[in-house]
Every structure is written in C-alpha cells, then in structure tokens.
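Single-structure report; data block below.
Here the complex is missing one protein chain, while the rest keep their positions.
Chain naming follows the written order as A, B, C, D and E, and within any one chain the residues start at number 1.
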C-alpha cells in the first residue's frame, strides 16, 4: 500500500547557469532569469510504501511529518534556493535539481519503517516533477 | 488504457485499537482518538484498465457507477465507519484499512469487462492512499 | 481592505430535531439523519476589515490565527458536533447553526484591531454558508 | 525523472456510433447522445521522462509547449471534435478515442530529447484517462 | 444568512452576432467564433438568503436542488446553447447572456421560502460572472 502525504513551502530562486553568457541564460530561461529572482508556492508529495502495522497504519503520520519537516521544510520554506541551500546554488535551482536535492535529503539515513517510494514536486499546477527513490 | 472515475462520500470514525490502553491510543492517534469521533469528506478514485470496445469505451460509465454505488457508496456514505461497517469495526477504521476494505468490496465478483487496476482514497488532500488490485 | 484567512477542521455530526418523529427526521434530513452520524472536512473563511498599519498589515497573522485557533478550532476540530459542542447539541448541528455558533465564538470579546466582517463555512464545496458579523 | 506539463482546451462533441440505431445510441450514451452536442474543458497532462541536461532541465519548456501547442492544441482548442478532427469523426469522439488520437499526434516524429512517457486527459474531474506512450 | 449551492453542467456554444459580418465576428470573438462550436464545463452557484427555520435550515436542500434541476440543469446540461435554448439563440450565448437567462429561469415564480440572492456562473476558472437577483 502506498501512502502519499502532501507538504507545501514557499521559496524564491533565479535560474542562471554560470557557464553560460548573460545572453544565453536569458534565451534559455526567459523570465526565470530575471536578475532579482522570483518565487513559487511549491507542493511536495512524499510517497512511502509498506504494509499496515497492528494499529492499521503504514507509517506513523507524526513521525513522517517530523522527518520531512526537519530535513526538507526547515531548510527550504521561506528561503531563497540560490542563497540558502548550498547544493542548489552549485546546481542551478531548476525544479529538476530541487527534486533531486529533496530526494537526497530524505533518502540519506531514512529511518521510518515504510519504504520511501517517490518524491513529487509541483512548481505550479502546470509543472509537476516526479522522481522514484533509488 | 486506464480510466479513473472519482467518487465522494462523507463518513465519521474514531481511531482506537482495543488491544492498547487509553493512554497508548491517545499517544498513537492524537485528536483522531477523541471519544465521540470526527469525520471526513473522502475522495475515492477507482481505476480500471482495458481496451476501448467498438463504441469507443473502456467501460460503460453507468455500469461502473452502479457497481461502485451499490457495493461501496451505499455502505459508506453518511455512515459511521466504526458502527456501520462490520469489517472496519474489527480492524480499526484507519484509511489504510478503509482502502483495503473498499478493494475487497470491489474485487469480489468484479464483473465488468475492464480489469480493476487500483483503488485510491484521500482522507483529506494531504493524505492519499493507493492500493493495486490483486 | 478585507483580509480573509482560511482554516480547516474535521468533525462529525448527526442531523436530528428532537421535536420531530423519527419518520419526520428521516424525511427531512435523509442520509444526514443516519443514527451513528457521519462527518465532513469543513473549510472556514474568516474575513476581517481594516486599514494597513505602519507595517503594511491589516492584522497580525499570528494573532488572528491564535484567536481563531483557540476559540474555534480547538473546540471543533476532530470533534463530534452533537456531543462535544453544547450550543450545537441544543440547536441541531446544521451548517447554518454551526455558522451562527462560530460567529458567536469569534464575536464575543473580539479584540483584534481589524473589524470582524464575516464568517463563511463550506460543508463540502457544494454547500457554502456566509454570515455577516453583527 | 518524469516531468508533467498541464494544458487545457475547450471543445464540443456528440457521442454517436453510426453502426447503431438511434435508440441504441441513446441507451448507450444517454445525454452524451443529444443531437446538437455539448462540450467540456479538457485538461491534458503530457509526461516526459529523461535526465536533466547541464542546464538542469529534462526538457526545454518552450520547446515542449510549442510542440504540444502546434500538434494538439491548435487542432483541438475551441473546436468540435466530430467536425473539425478527421480521425475522431471516424472513431466516435469518446475520451478514450480522444486520448489515443492525442498520443498519435504527439508520438509521430516526436523530436524532443526527453522521451514521451504518457498522456492523461480529464473530461471532467470525475473522468480521467491515461495512456502510456508506445 | 446566505447559502450557496454549487451545480455543474456541460454545454456547447458558438459566439456569433448575426448583425455583424463574418470578419467582424471573427475579430470580436476569436476562436469562440469557430464555425462548428466548442464547449465548456460550467459551474453554477445559486445563492439564497434567509433565516434558519426550526429545523436549523435556511432552505430545504432537496427542494432547492429539485427547482434548479428542473428549471436550469434539465434545459442546459449536455445541450448546445445556440440550438437547444431559444432565449440564448436569439441573444448570442455569451456567458453574460447565459447568466441573465439563468436568473430569469430561476426568478419567475421562485417559490422557495428563502429569497433568491444571486447567480454566479464560471465558464472556466478564469471567467466568473455574477448577477444579483432583481
């Protein structure tokens, strides 16, 4: 059985690849390259998989919320992804790289009884990224 | 081709495992253990899989709605899951157990031409459970 | 300027008017009269009105959340409206009476600088009730 | 990594299988067989799969939007599916056949670096169809 | 107290003013002038106003649904607004004229105890029209 819990966070970012020229970055990212950045209300869905225990639960909701809250939301919510999150500053904070960073934050030392199955993140409701856990 | 139809029902429940003490239940389920129960507007997505027939349909919508209506909604909508649904009273009506009960209600003697693929149920939009049909 | 903040709570209830017979109650409320009750995820919108202060805010969000949380959500969330909320037990917990009870909970000794303008509550997204503050 | 982009279009249609009698069509499709047609706001989710390139993107959003816009939206948006889309006129414009037609429009000569993974289309939020790319 | 109930219907239409030339109509309505029409999933919110009766209800939900169902939905759902609704054929079925037609359908001989307050209709979630009852 799969259980998905939904979380939200607000963050800002600017898309800019250092190896490219200003002109190439503008062409590649359009408005997302605007110098002072912009922001989004991200929606994060974390899916775990397992069998219900004797209390009828695949995972304890409070334990899962605490883990996601501490490892992900406390580092990303109301933050600037370029300035406040070292791994994204190095990698350009596209939503693809953000999804990969969140998977890594969750996957390292994942210690809940249910298995981490996938991470899905929406930048807006028109743009949804999904990444299976390794 | 997969076709998902969405249904809704309103129900109440109380989470309490008889084998645990009052204190353990309160700690495990928090507010969900409140003595007189609470309720939700559940969203149920039933997914079937098959090939379109000569009329261009994977399944006849009215037949599928009749089957889900009779086996699931008539038994759960505007009901108390602890008192009105025997299999859930025995199993603690967590959404995990509710999902398993709904899959069983649908799977026994499933007689539509399209194959039952999965059952997904949301307790709120922050809590989504998905179960593949066996 | 009007500011609306949205809150959610889950509760159960049963619609039954003591002055009416069992048959009349069944006819009047249909499935909402089922003996063991059912439940909903209510959405509560509280609207205040005022002018921004020197910090650019009509109301301090934390103060408003604390007031609504203490007076309304702590009493209704994960509760049974018939059993846990005395004013609704006496009045039949229709959403109309629930809206009036919430307005009263908020209006008595309202002590935020912004004026309470209205209370809106949705039982489901098909049923929305709105009540101006007196 | 999977990336889903969401598109919308408004179209009208009438469900009627030429090989069946008027009476059989009415029985099969109900109101969807009404002579002058009706319409919907369709939601189309196109999912691609691939690895982020050096700019941190699985696919260039503008290129993907241009391809979907030209091949699908320009042919379906604000159109009558029976009259304006030859492949659907021949096949009865059920959403199943519409999904298959859209997959074909996208799949032929798909020339983006990311692989086309699946097409999902909702006629209303109660009716969702999903088709894997071949 | 105001109570809003939400209804949905699917319909098709074509925007074309007979007094204008083909060229002027194309310029005025763009894609909405396409010859074979297109369609939408309309959302209709009907708001009534009154005081709760002794059962705690502003209006009996079944009576209100029956009235809106018979006068409005039975005439518009799965219909072509140009061909199936005489008053709209004469008036060009813009959503403005549709809103006015629905208000008239409801207002004539309105016989519920609660007062009709307003009618709101969304063509899509980007286009919302509201009309006070006279």
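Everything below uses one rule, namely that a contact is a pair of C-beta atoms (placed from the backbone, for glycine too) under 8 Å apart; a residue touches a chain by one contact, two chains touch by 3 or more.
Keep in mind it's a predicted model, so treat the numbers as computed, not measured.
Shown chains touched by the missing chain in the whole complex: A, C, E. The missing chain, though absent from the display, is touched by one residue of C:32, C:58 or C:76; that residue is C:58. Mapped onto chain A, the interface with the missing chain covers residues 8, 10-13, 31-32, 34, 36-41, 77-80, 82-84, 124. Although one chain is hidden here, its contacts on chain E can still be listed: residues 15, 17, 19-20, 28-30, 91-94, 96-97, 99-100, 125-131. Touching residues on chain C toward the chain that is not drawn are 1-7, 45, 52, 54-58, 60-62.
Heads up, the rule we're going with is that only the chains that are shown with their structure count from here on.
One finds 29 Å separating the Cα centroids of chain A and chain B. Centre-to-centre separation of chain A and chain E, using mean CA positions: 42 Å. Contacts with at least two other chains are made by no residue of chain E. Chain pairs that touch, as defined above: A-B, A-D, B-C, B-D, C-E, D-E.
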